[in-house]
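Excluded from the complex is one protein chain; the other protein chains are retained at their positions.
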Amino acid sequence: MLIETFHSGVVGRGLERRVEMASGGTPGGPASDNAGPADAGTGSADGAGGGPILVVRHAAKSFGAVQALVDGSIELYPGEAHALVGENGAGKSTLVKILAGVYQPDAGALLMEGQEVTLHGPAMARAAGIAVIYQEPALFPDLTVAENMFIGRQPLTTGRRIDRRAMRKEAAAIFGRLGVQLDPARIARGLSIADQQVVEIGKAISLEARVIVMDEPTAALSAAEVERLFDVVRTLRAGGTAVLFISHRLEEVFELCQRVTVMRDGRQVLSRELAGLVAGDLVRAMVGRELAERPVEEHGTPGEPLLAVERLTREGVFTDISFTVRGGEIVALAGLVGSGRSEVARAIFGVDKYDAGAVTVRGNRLRRGSPTGAMAAGVGFVPEDRRQQGLVMDMSVQQNVALASLGRLRRGGLIRASAERGLAADWAARLKIRYGRLKDPVSMLSGGNQQKVVLAKWLGRKPSVLIVDEPTRGIDVATKAEVHHLLTQLARDGVGVLMISSELPEVLHVSDRILVMREGRLMAELAHADASEEKILSAATGQAEGDG
Amino acid sequence: MSTTLVSQSERPPAPAGTGARRLTERVFRIRESGIIVVLAVFVAVTASVQHRFLNTTNIAFILVNTTVFALLALGETMVVISRNYDLSVGSVLGLSAYLSANLFGQHHGFPIPLAFLAGLGIGLGCGLLNGLMVSVGRVPSLVVTLATLYIFRGIDILIVGGKEVVANSLPQAFLNIPKATVLGIPDLAIAIAVVIAIGAYYLRSFRSGRELYAMGSNPDAARLAGIGVGRRVFIAFTVSGAIAGVAGVLWAAQYGTVDSTAGTGYELQVISAVVVGGVAIFGGSGSAVGAALGALLLNTISSALYVLGISPFWDQAIWGFLLILAITLDRFISVRLTAALRLRGARHE
Partner (left out) sequence: MSDRLRASLGPLLRWETGLALVVVIIGIAGASVSSQFFTSNNFFNLGLSNGEIAIMTLPMTLIVISGEIDLSVASILGMSSALLGFLWARHWPMIGIFALIAVVGLAAGAVNGVLVTRLGLPSLAVTIGTLALYRGIATILLGPSTVANFPTAYTNLGVNAVPFTGNDLTYSAAIFIVLAIIFGVVLHATPFGRSVYAMGASTEAAQFAGLRVKRIKTILFMTSGLVCALAGVLLTFRLNTAVQNNGLGLELDVVAIVLLGGVSIFGGKGSIVGVVLGVLAFAGIQNALFLTNFNQEAAGIVTGGLLLLSVFGRNAAAISSRLRTWPPGRRGRGPESPAGEPSPTAVTPP
């Protein structure tokens, strides 16, 4: 289950809205909640009450033997925010890349304003009026905001020289229309992700994009920034632009969007107005079955405290964090994105430094900033970013599994190839990793199997404390369950597990204790028996219980 | 995962702007004027000890000496800004110097402008080759120009054999080019200053110039944004080669004698001049004016050492030290600047 059902500042209101809609509130349809004079001057270029501006009909795309997209269909109406939801692997990303012109569909059609188009590259997509804002915008840090927006198309004055003033004015005008305050003359370096997104949106507007696709835009934003983004989207809608909003956070979907398309296994399974739907309907469509409550696995009795974190502080990032993890228990660190959880974990493991406090493993104080020390004390760390931090993509499966155990595989200073192979094969079997040959580059494996390789790397060291950061992000359902089972098994074997997760169901399902962080501080500790999504939510958003 | 500092209050973000802009501008001004300051300090210190350092002949001497390097610095700047490197400039200069100077020996009364044109053409051809290989072959420019450094130099050696062009085979008018002055300032220096100003203006105020910066600042984003990366790179290298070709002819005019060693080792000196002058080693920022100032600074130091009676053998060590200082400073500034800009952005929320 990939629902993030909490979001700060929106919980209370969001729930109210849902109730409103469920009881037959504002009806759906194109530009429906824009009824009124605001529409008059800025209506869609398509004409009043016109048809969809962008239609994807039965698009299909395969990569080799794998069909990433089987039947992708979607209709975007001008002035509407349209949500695209689905589990990872459902085909959303492929569909987006087709819209972006990065991929060309094997089958199916793309219609822009009724005309069929083939987009042979991002430039053509842009020319057709489609702009895509990715989760991590790609700006030019050394150029100004205005230049970033207008690169390649800067307004010119006599002699084909760039007219800087006109460029700044245009950029300022666009920002004004969007209702954001951003200085077009400052350089892009140092802009927050939220501001970078705004620049990208501004660029899209300057390109007169009719369709703006936002791929998980809120993942890295704070509450205030999300609100600002939503206001921007509402302004875009008022101007007739169609916004395609991809998100896992159903709260946001209900707050912002008018229409939703659900994808599952490469197909569109649902596409209709949001009015009348509740989150459960979407979940059902995404998963395709009623989620049977999985029996909670037996958690053993926890043993000795293995990891003790005392008053850990890093200025500006986290403050006064103290907790223990005992052998045999799984402690979850929950909270919103930006609450500092990954930073705490990295500080414990030594990849980052901290300013005050202490970390002890089995009574021995760890030296700060030393991953080697942490590893020697028996700590393992599965990082958040599998591809950049967890694996060396160019190396083989075998080499990746062995990477943290090189010392142990050594005899007389040399790595024993047979020992290395044995380690890799053994763990691949235990974790049921699907691969071609051990020598294959790990980049050939699927996301779930790649994550298992990272786990194998650490489990091969027989850690006494294992820290996992977002263990099942971007993994298919089946492998997810396997990973959860594995973590529980580890705990049963006496390992102390610290799990960071943004997925509440996962947190509730797997952990013995839940620590909730908010803006760098520990706000609450909940035992498994007492915990509920609402309680975690409240602590994570700083609301008193009973508000939502 | 979030890169923003989450604030305690929930106020919507206020203008995240003018403070940041002022800060950046201030920093850049410091960096650029830093070279001028160092230059001024050097000159002041040397002049106070040795008055003749500041007499017109000496200044003219320094300026003329700098012209070749300043030209090379201009071409190299265009390349480095786009996150590429042209290591072949020294070899191109040598080839062009010999071939163009040789024209005078082979053809009596050869018109001087044509010699310049010949040099330009030779440089253009070399640059074209570099540009083609880097843009079409998608091969790292460091490696390509390392190879052409060898190849062009080898061709030069084959052509030159053991011969050399001697000064008295060159027309006096040609040899007088570096000597001509107006009000004590060498014409050549003025001309080169104008060229550099034009180059700097181009980089600042024309779309294709800005695209070079974009390519160096974020190559992936540049491709995504539809910038014709291949074409820009091709042109940058062609221009760099052409400039090196012209510089070669000027070199011949200054030194008179040209053999197969002309220009050896210049590429690394030019790159250091460019980096000292504020062009980031990975591209994206810097200016042609700064680079030229870097070249001027390096030449001034040599001259200052000579005038101060310090062994010229200290020259290279000082230059190396300055380069390391410059990149350390740049890194320090960049880290601080980014942190400060982030803080300003967050503070306004």
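Letters A and B mark the chains in the order given here, with residues in each chain numbered from 1 onward.
Heads up, the rule we're going with is that a residue touches a chain if its C-beta (ideal position, glycine included) is under 8 Å from a C-beta of that chain, and two chains touch if they have at least 3 such contacts.
The structure presented is a predicted model; accordingly, all values stated were derived computationally and were not measured.
Engineer: Out of A:391, A:428 or A:517, which touches the unshown chain?
Structural biologist: Final answer for the missing-chain contact: A:391.
Engineer: Sort through A:72, A:448 or A:520 and give me the one touching the missing partner chain.
Structural biologist: Within the whole complex, the residue contacting the unshown chain is A:448.
Engineer: Out of A:94, A:241 or A:538, which is the one that touches the chain we can't see?
Structural biologist: In the full complex, the listed residue that touches the missing chain is A:94.
Engineer: Any idea which of B:43, B:72, B:92 or B:144 touches the chain not displayed?
Structural biologist: B:144
Engineer: Tell me which stretches of chain B touch the chain missing from the display.
Structural biologist: 133, 137-140, 142-144, 146-151, 153-155, 157-158, 161, 220, 224, 260, 264-265, 268, 271-272, 275, 281-282, 311, 313-321, 323-324, 327-328, 331
Engineer: By the contact criterion defined above, which parts of chain A meet the unshown chain? Give residue numbers in ascending order.
Structural biologist: So the residues of chain A touching the unseen chain are 62-66, 68, 88-89, 92-94, 97, 100, 102-103, 121-122, 134-136, 138, 215-216, 351, 371-372, 374-375, 381, 383, 387-396, 398-399, 402-404, 406-407, 409-410, 413-415, 417-418, 420-421, 439-448, 450, 457, 473-476.
Everything that follows uses one rule, which is that only the chains that are shown with their structure count from here on.
Engineer: What whole-number Å value describes the gap between the mean CA coordinates of chain A and chain B?
Structural biologist: Each chain reduced to its C-alpha mean, chain A and chain B end up 44 Å apart.
Engineer: Which residues of chain B touch chain A in the complex?
Structural biologist: Residues 1-8, 10-18, 20-21, 24, 205-207, 210-211, 213-214, 216-218, 220-222, 224-227, 280, 284-285, 337-342, 344-346, 349 of chain B touch chain A in their complex.
Engineer: Which of the residues in chain A end up touching chain B in this complex?
Structural biologist: Checking each residue of chain A against chain B gives 9, 122-123, 126, 138-143, 147, 151-152, 154, 156, 160-162, 164, 180-183, 185-187, 189-195, 219-225, 227-228, 316, 337-339, 342, 384, 519-520.
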